[in-house]
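Complex shown without one protein chain; remaining protein chains in place.
Now for chain A:
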């Protein structure tokens, strides 16, 4: 058995929204987790460790965008052995990470359900019901893309095939897509002729990924982009049934107003809203 005292307990849990941008979108999930661990050490953040022969820092990830996919809204949770000001953690961690892996928001995890304050905070992953995606298709005409989207949304179900960990699987991609629109304004402002799609996709099993939707678009409308699509996750969060949009998954933590350390400023004063990086509005289908 390992000698010495038990590892220091977790005193504070921070929920972190981060982005992977530009060329850093080619990082895999494992690359990111190594980079975050090293950044935590460089930044001197008092991360808690698991016990055992090979102690691991207590950092957990809620889902992860695939290698090659950019994201404005990835989430992780980190356990600290001391209380820290979230704004300071945000600044320090961001400075210690390579440019392109950027910390967007840090919020202390709220307590569990009312009357159950000792319980672990409600799992962040459970709040990530859906993702908003932006897919830029270079060399695709806007009208062709619009027609394909219309055909896609009009279909009752669209079966595609993909090689998953469990082998080749066939599944419906249509049901998971709650909205899908062409963003003409953004495409017109782009540096090269392209079509830009924005869509909200529910997280399901098997996961419906942006490339599955592109497969679906090819099946229903022969949409075949000449170069690889540029995919960006704009937001993740609870799906608002009324608007079809996504809420900020960290809002419930903010609302519970846990103490956040001595000199903490107002938590998330200038916090980003889901979908902020792009100008156009996603419209419900």
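The rule is short, and it goes like this: contacts are C-beta pairs under 8 Å (C-beta built on N, C-alpha and C of every residue); 3 or more make two chains touch, one makes a residue touch a chain; residues count from 1.
Basically, contacts and distances are computed from a predicted model.
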item	value
Chain excluded from display, named as in UniProt, from "TIGR03960 family B12-binding radical SAM protein", "XdhC/CoxI family protein", "NADH-quinone oxidoreductase subunit F" or "Acetyl-CoA C-acetyltransferase"	"TIGR03960 family B12-binding radical SAM protein"
Interface with the undisplayed chain - residues on chain A	2, 23-24, 26-28, 30-32, 34-35, 37-42, 44, 49, 53-55, 57, 67-68, 96, 98-100, 138, 227-228
